[in-house]
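Please find one structure pasted underneath; my questions will follow.
In this view, the complex is presented without one of its protein chains, the others remaining in place.
Showing subunit A:
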Amino acid sequence: MIEINNLVKRYGNLVALDHLNLNIHEGEIFGLLGPNGSGKTTAINCMLALLKYDKGTIRIMGEEMRPDNYKIKQQIGIVLQNVAVFDELTVYENIDYFCGLYIKDKTKRRHLVEEAIQFVGLEDYVRVRPKKLSGGLLRRLNIACGIAHKPKLIILDEPTVAVDPQSRNKILEGIQKLNRQGSTIIYTSHYMEEVEQICTRIAIIDHGRSIAVGTKEELKNMIKTGETITIEAIALEQKHLNDIQQLPHIFELSYHEQILTLRCTGAEHNLIRVLNYLQEQHIPFGRVFSELPTLNDVFLEITGKQLRD
């Protein structure tokens, strides 16, 4: 569906996209995950031909994406990071306006607008102007404006920023529904939970480069960490720490403010081995957690920093 090869975009001396490569398949929900300023929005703007880029190629649906390639633009739905609606028009008029940029037939458009209103759950607000809508409802309107014409490809650039949890869930469910209806989705976010929840494939972007691409399982398999064990333990001595470090599969250990954190490679019985050792040594311990790796762990291990740094 989309092929991006060696995409380079510079703003003066700043390299926003540094030889970015992406291959997005039809029918998937593709997540672009990265911290703020990593180049997600720049990549989207280049895909939409809103920005000129210095190097590389972008092909969408087999054709090169250019500012005047309206045949491709016709097939794309856009939900930008900032809400882009007219304050002067009502909810219905806004959706009708943006749908009208793609669909000329009045009857068909009316049907599509009504469907979009229903899809985002704004039936009770059709005559309301955007200024009177809450943040969540406004985001839903923004989405309705982007998807009303039923595009094959929908690009959503951080559509859940500053949205309450209830609206966020509604939006995420809606995106999955759109995907089930046949649309390919590109979803950018710096919320790893959202990306993990809905995306079928994910690209992690940092400093304008794609540092890892795959399904969430594939991404997690790329890293050493298979399990993170956290134990509340009092009075551990250096000797104990050295012993624990020697246990199989443990490759990283930290003990800070009576919290022992162990990073283990993927294997069975890691937790049991550690707890057995503590019991043998008569070391009292409190709460115990065992977590599977998250995308944040993937990001942390690859870049050495947190996703939300």
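Here, contacts are C-beta pairs under 8 Å (C-beta built on N, C-alpha and C of every residue); 3 or more make two chains touch, one makes a residue touch a chain; residues count from 1.
Here is the rule we use: contacts and distances are computed from a predicted model.
The subunit not displayed here is recorded in UniProt as "ABC-2 type transport system permease protein", chosen from "tRNA N6-adenosine threonylcarbamoyltransferase", "Acyclic terpene utilisation N-terminal domain-containing protein", "Adenosylcobinamide kinase" or "ABC-2 type transport system permease protein".
Considering the whole complex, the residue from A:Tyr70, A:Phe251 or A:Phe289 that touches the absent chain is A:Tyr70.
Per the touch definition above, the residue from A:Leu51, A:Leu241 or A:Leu275 contacting the chain not shown is A:Leu51. Residue-wise, the contact with the chain that is not shown comes from A:Asn82, picked out of A:Asn82, A:Thr107 or A:Gln238.
Remark: the residues of subunit A touching the chain excluded from display are 45, 48-52, 67-68, 70, 73-74, 76, 78, 80-89, 93, 97-98, 100-102.
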